[in-house]
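Apart from one protein chain that is not included, each protein chain of the complex appears where it belongs.
The chains carry the letters A, B and C, assigned in the order they are written, with residues numbered from 1 in each.
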Amino acid sequence: MSILVDDDTRVVVQGITGGEGKFHAEQMIEYGTNVVAGAVPGKGGQEVGGVPVYDTVDQAVEAEDADASVVFVPPAFAADAIFEGLDTDLDLVVAITEGIPTQDMAKVYKRLTEVDTRLIGPNCPGIITPGEAKLGILPGNIFESGNVGLVSRSGTLTYQVVDSLTSRGIGQTTAIGIGGDPIIGTDFIGALELFENDPDTHAVVMCGEIGGEDEEEAAEYIAQNMDTPVAGFIAGRTAPPGKRMGHAGAIVSGSGTGTAESKINALNDAGVPVGDTPEEVADSIEDLL
Amino acid sequence: MSILVDDDTRVVVQGITGGEGKFHAEQMIEYGTNVVAGAVPGKGGQEVGGVPVYDTVDQAVEAEDADASVVFVPPAFAADAIFEGLDTDLDLVVAITEGIPTQDMAKVYKRLTEVDTRLIGPNCPGIITPGEAKLGILPGNIFESGNVGLVSRSGTLTYQVVDSLTSRGIGQTTAIGIGGDPIIGTDFIGALELFENDPDTHAVVMCGEIGGEDEEEAAEYIAQNMDTPVAGFIAGRTAPPGKRMGHAGAIVSGSGTGTAESKINALNDAGVPVGDTPEEVADSIEDLL
Amino acid sequence: MKLHEYQAKQVFAEAGIPTPGSALATSVDEVVEVAEDLGYPVAVKAQVHVGGRGKAGGIKLVEDADEAREAAESILGMDLKGYTVEKVLVEEAVDFTNELYVGVTMDRGEGKPVVMVSERGGVDIEQVAEKDPEAIVREHVDPAFGLHPYQARKAVYDAGIPQSVARDVASVVSTLYDLFEERDGSDVEINPLMVTSDDDVVAADAVMNIDEDALFRQPELAEMEEEAAEDDLEAKANEYGFDYVRLDGNTGIIGNGAGLVMTTLDLVDYYGGEPANFLDIGGGAKAERVTNALDMVFSDENVDSVVFNIFGGITRGDEVAKGINAALEQFDEIPKPVVVRLAGTNAAEGREILNDDLVTVEETLEGAVQRAVEFANEEADQ
Partner (left out) sequence: MKLHEYQAKQVFAEAGIPTPGSALATSVDEVVEVAEDLGYPVAVKAQVHVGGRGKAGGIKLVEDADEAREAAESILGMDLKGYTVEKVLVEEAVDFTNELYVGVTMDRGEGKPVVMVSERGGVDIEQVAEKDPEAIVREHVDPAFGLHPYQARKAVYDAGIPQSVARDVASVVSTLYDLFEERDGSDVEINPLMVTSDDDVVAADAVMNIDEDALFRQPELAEMEEEAAEDDLEAKANEYGFDYVRLDGNTGIIGNGAGLVMTTLDLVDYYGGEPANFLDIGGGAKAERVTNALDMVFSDENVDSVVFNIFGGITRGDEVAKGINAALEQFDEIPKPVVVRLAGTNAAEGREILNDDLVTVEETLEGAVQRAVEFANEEADQ
């Protein structure tokens, strides 16, 4: 089993005719993802990688019965594309785009309270259920099917941890990059809840980083609601206050909230071992399984 | 019994220091309504009619444990006042103000889908439970306690019908003026539903007028969901298309929707007798009781 | 409140919607002059608030100065469904390959603005809506968010607008929505939105109706309103602050409260009369407002009698009666018979007070209306 995406997921790629969109749509298809359509205004009637392109998401969903979309649309237009996905009654929208203005995302976040669609991202690598489907830019070949769930605010850090797991023969049910922005659709708790309810996920890796209080809230959630064991990692222990560390969301505020220390303590208090290095996280998972 | 308001309703008057607000707050108190506070920015600490005034609705509710408000605020500021009422977790907001821009009301209408508070109005005479409480500008002395519910888009037309009922010795459970604007908080169906669920309401008078399709939808609701008998009246049979008949909402569109004929037919089809004159409505109610 | 085509086009053009070159003219010479400046062919279009101007002869396409003069002579001063044409818009004729429809209005049932796009422009869109509703694509807008750009595109693509102009049409739709929102529109339309052989789009007509309740925050449009008012009586009603609608009959009607006034109209009709107007004087009945209301009704030369129907609610009937007396006593002679019906709080006392020498007092609404209709029929027979 897996969470959110699998063999049956029928995917629309929003922005499929752009450079990134085209490249990753083809990669997704190559991985075996059931990409059924693209959606790009003005490009209706074209084909990319054998997939028909429609002018609107709605038309793509109508014609190809899609239930998920991946957004590869430049930052200035990405929030609009996400709204289009959310308003089209999909089950899942995955927004890869980095650099969406925060106030655009605040509006999207409001809209999320009004619809049943789940949003992953933005500014995320996407989601993968190894061997079945990937929606996003994750390198499929480093993943292996198995029983560890993975949720992370970061892309390459995820790959680093997955690489350690896979090289030890530990496979994954599903891996989700929730994204490095201050406002995201699915937070740690949202992902952890899904893993907790997935009988095939026997342990979860949670990779956090500085900024916000999402990890602290997740720690509380884990302590109160999870039977599935969790191992953690927090990036940014050495980050100075007030500086944005690459991700728009990775910033320790001047008043000292969002520090790695606070997050590590919260996780430890919740019984979650937090590795000092990525390899230590893989060690913990080996212990927990 | 009654619907929505009674002896226990604790009322804040928004705009109590204005001419209208002051006059009607005093009338409401004189009628026996439990007016516990006023709210007017910048007038906190004053008193009107023995009632303390606060700067915000929130402060009034906190201090006086109010659960309903009546809005007597000029049109330019009325939507803001309604938002303030809706966001303060009241059970009921009654907006008397006439002339609120429709687009302001569209935003209020959206907000109504997000809160549990009920809005009556705007551009309405308010609501009265005879002998217990009135929130609005209705002339209390023409009402009498009894077992007929009344819901109307119009003020003086309501009084006309009530006068006919009372003079025949037929009293009322509650009378609601839902308002003459194109976008209102509580429509006919909303009010009819409450009357249907009130065991003391044995019959309902529904006074509609031209414009919109609210009466047609109410007719369908009556046919499908109501055991309580309803008698109807529709004003505006002689109104020409494209002209606003006093109320912002009372207009037969150029394409011919919103006509009195369509409404009368729909009500007749739902088994609702529609009087040619107000007296005929009172006749029907006598028959139905 | 309706803007004239030329006013709406000015607003549209300022917002960036392409419109044909044009100028307003009020005389035949001016029409020819403007036409020469623009270059032929031009359209000469009557500026009156009447639908179907084209069919009624209010729009003419002209190829040269002679035709322009002829058209101007026939249109300026003509009577178009009761309105005298005083202004015409002289406008470049657009060489189109296709006519589209775009509009934004308030869907009161949904409580939301709705954007409409159709490939079937250039005809009576309300007929299209009735006979072939599928031909008009509707996209509702959440007023808290405003129109998302994707929604403009969706409406355009779903309406089957050709790819070659889809982007431009979507842009017009977005601008139109912005105008609707920023200018407190109640109904904003372009019909037709013409597509030229170069795949440009041009607003060949323009409708812009404004929410009257929002004019207080639209001073620029409120100024246009004065210019747009056409009926003297309706202009007078604006001045007095009355809700007034002029009708064709001969029984004048004054009352308080829209629903009750409408009901009075309906009863006039029910009892065989013909209502001359709708006039709501609002709450209470102060002498000055009563005077103004009577002035309005008597200014309508069709009026043969007046029914004055007041339901005293909070305001007591005796006070209302005093106001009515004071107003009536200002007339040397009451020009047409007036029937007064007074109901509600202290109605009996009020009826006592009313001056029987000046008016006929009736106790019931039905009785008052019947009496006024009789008076009107008598006067009309004289």
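In this section, a residue touches a chain if its C-beta (ideal position, glycine included) is under 8 Å from a C-beta of that chain, and two chains touch if they have at least 3 such contacts.
Since the model is a prediction, treat every value here as computed from it, not as a measurement.
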Name every displayed chain that the left-out chain is in contact with. A, B, C
Identified contact with the non-displayed chain, of A:Gly146, A:Gly180, A:Gly232 or A:Pro273: A:Gly180
From the list A:Glu213, A:Asp269 or A:Asp287, pick the residue that touches the absent chain. A:Glu213
From A:Gly85, A:Pro130, A:Gly146 or A:Gly236, residue that would touch the chain that is not displayed: A:Gly236
Absent-chain interface residues of chain C come out as 142, 144-145
Residue ranges of chain A at the interface with the undisplayed chain: 23-24, 27, 75-76, 99-107, 109-111, 137-139, 141-142, 152-160, 163, 180, 182-183, 207, 209-214, 217, 233, 235-240, 243-250, 254-255, 260, 276-279
Which parts of chain B face the unshown chain closely enough to count as touching? 41-42, 44-45, 55-59, 77, 80-81, 83-84, 87, 107, 111
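We take it that only the chains that are shown with their structure count from here on.
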Mean-CA-position distance for chain C and chain A (Å): 55
Whole-Å separation of chain centres (CA-atom averages), chain A against chain B: 49
Rounded to the nearest Å, the gap separating the Cα centres of chain B and chain C is 28
Find every residue in chain B that makes contact with two or more other chains and list them. none
